[in-house]
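Apart from one protein chain that is not included, each protein chain of the complex appears where it belongs.
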Amino acid sequence: MEPILKFEHVSKHYPNGVHALKDVSFEMAEGEFISVIGPSGSGKSTLLRAVNRLIPISGGTVRLDGQAVSAQRGAPLRRLRRRVGMIFQNYNLVYSLSVLQNVLHGRLGYMSGVNGVLGLYSEADKREALELLGELGLGDFAYNRASDLSGGQKQRVGIARAVMQRPRLLLCDEPIASLDPSSAKTIMDLLRDMTQKRSIACIVNLHQLDVALNYSTRIIGLSQGEIIFDGPPDRLDDATIEKIYGTSRENLMIGGSGDEQKNTADCA
Amino acid sequence: MSKRIPLIARDLKRLYTGFLLAAAVLFAVCSVLTQFNVMTLIANGGAFWAFITEDFLPPALPKASRIPGVLSSVVVTLALAMSSTTVAAVLAFFVSLFGSEKVSPFPRLAKAVRGFATFLRNIPALVWAFILFSSLGIGTGVGFVALCVTSFAFMVRAFVETMEDVSQDCVESLQAVGASFPQRVAQAILPSCLSGFLSWFLYCVEVNIRASTIVGMVGGGGVGLTLFSYIKSFQYDVALSIILLIAAMVIVVDQITAKLRRELLK
Partner (left out) sequence: MNAAECTAAPDRAARAKQKSPAKIPVKCRRRNRFIPAFLIGAAALAVLGLLYLDIDWLKLASRAPDVGRVFWDLAHLDFSNLDLIASALVETVSIAVLSLLYSLVLGVFFGMLAARNVFHVPALSFLTQSFFTFLRAVPTPVWVLLMLVCLGMGPEAGVAGLCVHTTAFFTKSFAQSFESIPGETLEALEVTGASRLSIFFNAVLPAALSQIVAWAGMRLETNFSECAILGMVGAGGVGFVISNSLQGYDYGTAGTAILLVFLVAYCIERIFVRVKKKFY
């Protein structure tokens, strides 16, 4: 079966000399929930944005459902992007519009130019959006300005927007970094449940190692643009963690009870 | 004997001393270069004051038959300022979409667009007016074009700044969703930046009321020209009334724009 996502010797260096990704290769199958971990500057953001070509790569190939991403431009690129949902650390909503309008933005990739510009969404789309908001617990907020919401609520709107795309793959760039612990748990639970229910593969960038261990089927550890570790959470031992972060375990705020092994039976 | 205890940090003191010295040197140099002697000014002060009281005060109204003409010239100045700023704003909006690397569909052109606007902006409106007057002749139309050009250049830079401050994040998310460029403009940039754009627009109107008066003075028509003609014909008392009129016009417009900008921020 064709992997949903395939990185083949991908590399990226910036004009200022920074070598963000070095010969990154991996495959991703449907239904996986991958967490990408690593210190700041390890290339996590670049890796994620290479999938939908928000950042063009310098070498190698990224394949989405077999199609090479880097070769696409214009309309074909948009058709590719609409199949990939993305949620951001800072939610990236249009704050002066209503919550419902923000969710409906997820359909823009499927709408003609004129309809999209004027915001003429179909009634079916609107109903689907309202149901989705209800599922996420935001049914009462559909007509509020997006700026009225709390951080956790805004991120839920972001998730709704991404799910509206009916994507095959969901990219999450530090989705809980700006949230308090309670909202963070809500968001991670929602991500896991939504992606399982709708068979959406999911890649999440995380700083919090314990969250990664708890929620993912597979962990990719990145350091200085190279993959240091790629495997299930229970195989991630202290030595590898220290190699990824470049410092001994005592210097890391891992969170949870760091000395015990995580019970991996709880993972998705 | 102890040394004087300093009050402020040594290097800060050096900095301030440096500034003062620079200012003093500049002052001396410039005074020599322009042969400006403030003493002559003060010495002439007496004559200056007499001139003001005799010839300028009290302000007199122009002949009754001329009054409608004066009032209509005020309307001309206002109309010139308002319409040129609006047209410039619309043009600047479209051009500024191409002036920001993050937003433009042609990122490599963005620097050129901004550079062009910078070039236009650093040449004062009056210089533009003169260039256009010598090629197109005098008249309100040419004044309109001159004001348009400078407002356009200013607003392109202001709009690009606003876009980069406010809408960068949501433009990225709409790119990720697969939205096309017009869709991104309509669904992300416009909703988030519109009140910022309008705020800059109002600021430009304020500036243009004054610029329109000046451009009028050198041939663009409007109340500036009226004032100029009264001064040239030595009717200084009437000229003073016109100056008061101009001041009133500017103050009223300033108040209105300040109020509108407060409404925008809500």
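Here the chain labels run A and B in written order, and each chain numbers its own residues starting at 1.
By our rule, a contact is a pair of C-beta atoms (placed from the backbone, for glycine too) under 8 Å apart; a residue touches a chain by one contact, two chains touch by 3 or more.
Everything quoted here is computed from the prediction, not taken from an experiment.
From the set B:L80, B:V95, B:A110 or B:V238, the residue in touch with the chain omitted from the display is B:L80, counting the whole complex.
Listed by residue number, the positions of chain B touching the unshown chain are 19, 23, 26-27, 29-31, 33-36, 38, 40-41, 44, 48, 51-52, 75-76, 78-80, 82-83, 86-87, 118-119, 122-124, 126-127, 130-137, 139-142, 144-145, 194-195, 198, 201, 210-211, 213-214, 217-218, 224, 227-228, 231, 236, 243, 246-248, 250-251, 254, 260, 263-264, 266. Along chain A, the points of touch with the absent chain fall at residues 97-98, 100-101, 104, 119, 121, 123, 126-127, 130, 134, 139-145, 148.
We adopt the following convention: only the chains that are shown with their structure count from here on.
In this assembly, the C-alpha centroid of chain A lies 47 Å from the C-alpha centroid of chain B. By the touch rule above, chain B contacts chain A in their complex via residues 169-170, 172-180, 182-183, 185-188, 191-192, 194-195. Chain A contributes residues 52, 54, 75, 78-82, 84-86, 88, 90-97, 101, 105-106, 108-111, 113, 116-119, 158, 161, 165, 171 to its touches with chain B in the complex.
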